[in-house]
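Showing subunit A:
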Amino acid sequence: MAKVRGAIVVDVEKCKGCGVCVPACPSNVIELNKEVNGKGYHYSFMARPEACTGCTNCAVVCPDGVITVYRIKIPS
Partner candidate 1 sequence: MGELKLMKGNEAIAEAAIREGVDAYFGYPITPQSEVIEYLMMEKPHERTGMVVLQAESELAAINMVYGAASVGRKVFTSSSSPGISLYQEGISYIAGAELPCVIANVVRGGPGLGTIQPSQADYFQTVKGGGHGDYRLFTLAPSSVQEMADFIELGFEIAFKYRNPVMILSDGMIGQMMEKVELKDQKPRWSADEIKAMHGSWATIGKPESRERNIITSLDLDPHKQEKHNHHLQAKYRQMEKEEVRYETFDTDDAEYLIVAYGSSARIAQKTIMLAREKGIKVGLLRPITLYPFPEKPLAELASRMKGVLSVEMSAGQMVEDVRLAVGCSDIPVEHFGRYGGVIHSPDEVLEALEQKIIGGK
Partner candidate 2 sequence: MDIAIKDIIKKENLVYTKTKLMTDNVLSYCPGCGHGTAHRITMEVVDEKGIQEQTIGIAPVGCSVLAYEFMNIDMVQAAHGRAPAVATGIKRVMPEKYVFTYQGDGDLAAIGTSETIHACNRGENITIIFINNGIYGMTGGQMAPTTLAGMKTSTSPFGRDLHSMGNPLKITELVAQLPGTYYVTRQAVHTPAAVRKAKRAVRKAFELQAENKGVTFVEIVSNCNSGWKMPPVQANEWMEENMFPFYPLGDIKVDGELVKK
């Protein structure tokens, strides 16, 4: 059975730190960063990247379209 791994890239400077992506993630990957971007927003990031499946939920619900999603199938 193949295992699916994903990763997201957040456009840090365009992220407004609204946090809508956080509860949208079924794998509890995302958190808002303690650090801030140039506008003072606590941007989102993969706090637990190993759990990301690349399901795209976070990107789909992101109002600012700042999340890009990648996914790969790893043969077991």
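A quick word on the picks: all candidates are chains of the complex that A comes from, given by their letters.
Definition applied: contacts are C-beta pairs under 8 Å (C-beta built on N, C-alpha and C of every residue); 3 or more make two chains touch, one makes a residue touch a chain; residues count from 1.
Worth saying up front: this structure is predicted, and the values here are computed from it rather than measured.
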Options 1 or 2 - which one, within this complex, touches subunit A: 2
Contact footprint of candidate 2 on subunit A as seen in their complex: 5-7, 9, 14, 16-20, 22-24, 41, 46, 49-50, 54, 56-72, 74
